[in-house]
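Note that one protein chain is taken out, while the other chains of the complex remain in position.
To keep things simple, chains are lettered A and B as they appear, and every chain counts its residues starting from 1.
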Amino acid sequence: MPDKQRTVLVCQGTGCISGGAERLYSALEAEMARLNLGELAWMKYTGCHGFCQRGPLVVIEPDGIFYSKVKLDDVPDIVQSLLPGGRTVERLLYHDSVIDRPIFHYRDIPFYYKQQRLVLRNCGNINPEDIGDYLAAGGYQALPGALAGMTPERIIDEVERSGLRGLGGAGFPTGRKWDACRRAPGDEKYVICNGDEGDPGAFQDRSVLEGDPHSVLEGMIIAGYAVGANRGFVYVRAEYPLAIRRLGVAITQARERGYLGRNILGSGFDFDVEIFQGAGAFVCGESTAMVLSIEGRRGMPKPLPRPRTTEAGLWGKPTLLNNIKTFANIPLIINRGAGWFASRGTENSKGTAIFSLTGKVVNSGLIEVPMGIRLREIVYDIGGGIPDGRAFKAVQTGGPSGGCLPVELVNMPVDFDSLTAAGSMMGSGGMVVMDQDTCMVDVARYFLDFTRRESCGQCMPCRVGTKQMFDILDSITKREGKPGDIELLEELGTAVARTSLCGLGQTAANPVLSTIRYFREEYEAHIYDDYCPAGVCQAYL
Amino acid sequence: MEELQEERVRQILSSYESEPGRLVPILLDVQTSIGYLPEEGVQMVARFLNIGVGQIYSVASFYSRFQLTPVGRHRVTVCRGTACHIRGAPQILGEIEKGVGLKEGETSSDLEYTLETVACIGCCALAPCIKINADVHGELTPRRVKEVLLSLGGGETDA
Partner (left out) sequence: MMTIARPVCARHTFRAGADMKKVTLNIDGSDVVADEGMSVLEAALQNNIYIPHLCYCPDLPPRGACRLCIVELGDGQLVTSCRTPVEPGMVVKTKSPEVDRAVRPVVELLVADYHASCRGCPSSGHCELQRIMAHLRIDRRRVRRLRPPEDEKPLDTSNPCFDYDPNKCVLCGICVHTCEEIHGTGSLYFIGRGYDTRIAFFGDASRCESCMECVARCPVGVLLPKAQSQQ
């Protein structure tokens, strides 16, 4: 293929597609053909670039020119800009509200330059449906290196020393989990990649699968080799059809090139992968429930004491279960080494964190930041602050299992342990910004509505407790709160947290307890003063 | 169940091995193909996998995606995600309820519309979002919702 001067990258993530990115791609292609641009530029479609709010996005490389909110009418001008003497289309450039000047290169946009895109390294830069792109970007180098030059124990040691912790929510040390699975007796083992991403407000796993599916596959194959498994499943929720399709294409191409299948790269190691679609149950993000659903049963988690999934998981065999983002980190760790990885982040939280930054924030999208970054930097520097001059009130992290961080905590470092200490958790990376027009009682009600619908129903505290907590919160928002309700919520929340059988129930009360902890006065205003300070609850207006 | 639907189920079953672990993928395929899980279809799957019909319903009723009753031609799914909620999803749901004359979970008697909600579509940066069949519509306002419904050919039902 002759060297072209420029590449036109058009984001084809689910978000941009809903804004017309597919039609945009076709129009650009047609216009470029019409003007015979052949030698000057060629097109590529990519996965999610992360700045979803500004989509549809078009990036011109190698200049890094970033066009946002592109419409079909803009096509002629963009194509003109590619011709000799053509000028950048200034009206499509990102305008920073503070500097009040258009920014040409996306690397200069605060949303991007404060990030460290490692897991998201290829998202927005490569065509996810072309394995050649992944290879050209340095992909499938870790795998041959691992198979030919490292023993399973050596690989696990590298992962352990990197300090990588699971990015699905609980933050369990990844190397330790791999080691446990490796040591478990048995010839038949499985690797499961958790792409269930049930947290409302989180879309990182979707974006990684849509934008860079091979990074996940490469991580899984290395994991299989390390623990001694020959079969893997990628569990993806059925609500992500594009991710499923792209992953399917990637698997086919990986097989064609010999990265999946028998005797991979002549190593004697067999490994293959299939996609399992989740059928709509948040609780199946829990490891024993996920295993049960793959086995064709109701996803009701198993109580303690029980064997670890690494010892007896799918069909009773040792099973390694990790999140999409965790696997996507593995090729980097193998290529660059544990020391390189561990040089980022904090003492106990190495590497980066990936957040879906959404809600009342100017720049909404997918971001990747070093662990330990201050919350303030995320909300203001990257997020651009609160729109319409409203006041920042809180950030919710960890989805329905997490809690709210109020403005007093805006300087806190963001990592696994700091979030837990503040009454929230990392969870799977949803970060929702809230302003003065958000009612925290309504937020708690919202999360309990989610949790009670998703409760599997097996254990009594969660089944009846989440319903009751929801009913109480619902009645408070409807002007039917009673004196004593706040104390009652604290009592019930604590009991449900202590007695529930699985993580869903054990963390269900976090949104309630944390909003009561930091915003008790809002609850009291509803119950004792008969008004909703944020002006949200309809019954009070 | 019509003959065409029966044939589709037979085709789906022929592409699978008769193993209990295949239950959820089989049901998802039937659901995608026919739009819901008809009773006769479930019976066919039960015979194929050699398990009780009740066991299939026990599993199917656990997972939100499975519909046990027919769905409308336009399946309107409103996202209940956190970002969507903060940005006004309840108002959007209200507008749609008025527009199609249905409450969440209902299907119109002429099988034109089904209205449902889902925990999260995954398009949080474009909140609030809805899906109509496979198409995602984001950054909605009550007025845009009316436009979208009208473009489907008749926003109001005769209910």
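Rule of thumb we're sticking to: contacts are C-beta pairs under 8 Å (C-beta built on N, C-alpha and C of every residue); 3 or more make two chains touch, one makes a residue touch a chain.
Quick caveat, the model's predicted, so the values are computed rather than measured.
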item	value
Touch partners, limited to displayed chains, of the chain removed from view	A, B
Selected from A:Gln458, A:Thr477 or A:Ser514 as touching the chain missing from the view	A:Gln458
Residue, one of B:Gln5, B:Thr32 or B:Gln55, that touches the chain absent here	B:Gln55
Residue among A:Ala281, A:Val395 or A:Leu419 touching the omitted chain	A:Ala281
Absent-chain contact - pick from A:Gly149, A:Pro185 or A:Pro305	A:Pro305
In subunit B, positions touching the absent partner	52-55, 57-58, 61-64
Where the missing chain touches subunit A, by residue	281, 298, 303-305, 452-461, 463-468, 471-472, 475, 482, 484-485, 488, 491-492, 494-496, 498-501
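Criterion: only the chains that are shown with their structure count from here on.
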item	value
Chain centre separation in whole Å, for subunit B relative to subunit A (CA means)	25
Residues on subunit B engaged by subunit A in the complex (per definition of touch)	20-25, 27-28, 58-59, 62-66, 79-87, 118-127, 129, 134-138
Subunit A residues within the subunit B interface of the complex	14-15, 17-19, 52-53, 55, 197-203, 206, 238-241, 276-277, 279-282, 293-299, 315, 356, 358-360, 364-366, 396, 399, 430, 432, 434, 438, 446-447, 449-450, 453-454, 456
